[in-house]
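One structure is given below, encoded as structure tokens.
The complex is shown incomplete by one protein chain, all other protein chains being positioned as in the whole.
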Amino acid sequence: MEEFKFSENPSLEAIRKLQAKFAADRNWDQYHTPRNLLLALVGEVGELAEIFQWKGEVKEGLPDFTDKEKEHVGQEMSDVLVYLIRLADKCNIDLPSAVEKKMKQNEQKYPVDKVYGKSDKYTAYQTTENTSKVLENGEPGACGET
Amino acid sequence: MEEFKFSENPSLEAIRKLQAKFAADRNWDQYHTPRNLLLALVGEVGELAEIFQWKGEVKEGLPDFTDKEKEHVGQEMSDVLVYLIRLADKCNIDLPSAVEKKMKQNEQKYPVDKVYGKSDKYTAYQTTENTSKVLENGEPGACGET
Amino acid sequence: MEEFKFSENPSLEAIRKLQAKFAADRNWDQYHTPRNLLLALVGEVGELAEIFQWKGEVKEGLPDFTDKEKEHVGQEMSDVLVYLIRLADKCNIDLPSAVEKKMKQNEQKYPVDKVYGKSDKYTAYQTTENTSKVLENGEPGACGET
Partner (left out) sequence: MEEFKFSENPSLEAIRKLQAKFAADRNWDQYHTPRNLLLALVGEVGELAEIFQWKGEVKEGLPDFTDKEKEHVGQEMSDVLVYLIRLADKCNIDLPSAVEKKMKQNEQKYPVDKVYGKSDKYTAYQTTENTSKVLENGEPGACGET
């Protein structure tokens, strides 16, 4: 079985550029202030959540979703991504660089030998080091919430 | 003045792959079910919102943010992106393809000559065509919320 | 077994009044603009989501949560409620009246004999009447999302 992968394109920069042109062509830059875009992002995350809201736990790969539902999931994820990119653009945040840096920080913050598959050990580890937040949640974060 | 741009790398697929390895190395795949990741995404969007919450309108490029605050914005945007990518991965949604398709749909849904910079005209246009939601909001969406 | 109930007090108006005084006493009204409060609400919903994010499905009554976790859930729910009330206050929206009206609309929108426990029937019902959103979600909304 072949493993699931993303297409290599478009890149984050390609999407950024296309969306900048899309807005400029329509004279919509005037609406794309940082907080307007942030609220639009919140709206799209809400729409993504609505697809999953009455389903109980869903399986990896969404085998129980109809094609139409999977299409819808892809559309809402796209909307979230587009607004996130547009927001980063308007904030002058180099999103690909920022994520590369954050992933390196997470590698150091969550050393494999200390957090391997054990949420309690992980929690104990966190306790002596930092962040009451993770402790309160009591389970590992994949992403080292700041 | 040179225009703001993103770095060309990492690609969405590169981030997906790195995060998949990051989770596998830590035996955290067990926690990365679709709805767990969706709630984690919501949590990160909340953290991003918190940075902007007491600021009133903020200017493009965040000139009034400290370096530390801008760093923080980049970190939270990264967390949002990472969980969105991880969620797409676990849902077997090819996010770059989905966004490319969605952007093409938006090009058609919002024809330049009908929506150019005029929120009232845009609204009227929407009225005769579709979506009460956009009408209620009364302003253009950059992204054609489905 | 006695059924679970809320305490009768404080009322929504009592909370509103206390929070208005709390902010006035601290000269914080200047920060409490509608969109600031809305983003603060988003932040608190994110914190609530974080408590549930790595848990998979959780049981009614949260029997598997520690006392500390249940306390934390109550705190985050309170923060969500407080900001929602404060937002309504600053928008001059009479929240108790609005919710009473909305509940009546929902009674009419979701007639018992048409939507009784059958998500497919419910969906079909929606199809012929209105709202593509509910159709896409394919499951009943408890609250008749507008």
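The letters A, B and C name the chains in turn, as written, and every chain counts its residues from 1.
Here is the rule we go by: a residue touches a chain if its C-beta (ideal position, glycine included) is under 8 Å from a C-beta of that chain, and two chains touch if they have at least 3 such contacts.
Computed from a prediction, not measured in an experiment: that's the story for all the values here.
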- Query: Residue-wise, where is chain C in contact with the chain that is not depicted?
  - Reply: 4-13, 15-19, 22-23, 25-28, 30-35, 37-38, 40-45, 47-49, 52, 55, 57-62, 70, 72-84, 86-103, 105-107, 110, 112, 115-117, 119, 139-146
- Where chain A meets the chain that is not shown, the residues are 31, 33, 35-36, 39-40, 42-47, 49-50, 52-56, 133
- Task: May I ask you to list the residues on chain B that touch the chain which is not drawn?
- Result: 35, 38-39, 42, 50-51, 53-57, 66, 68-69, 72, 119, 133, 136-141, 145
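To be clear about the criterion, only the chains that are shown with their structure count from here on.
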- Rounded to the nearest 5 degrees, the rotation mapping the CA atoms of chain A onto those of chain B is 180
- Task: Taking all residue numbers used at the chain B/chain C interface, answer same if over half belong to both copies and different if under half do.
- Result: same
- chain B and chain C have mean C-alpha positions lying a whole-number Å distance apart equal to 24
- How many angstrom between the C-alpha centroids of chain B and chain A? 8
- Message: Using the touch definition from the top, which residues of chain C touch two or more other chains?
- Response: 35, 39, 42, 50, 53-56
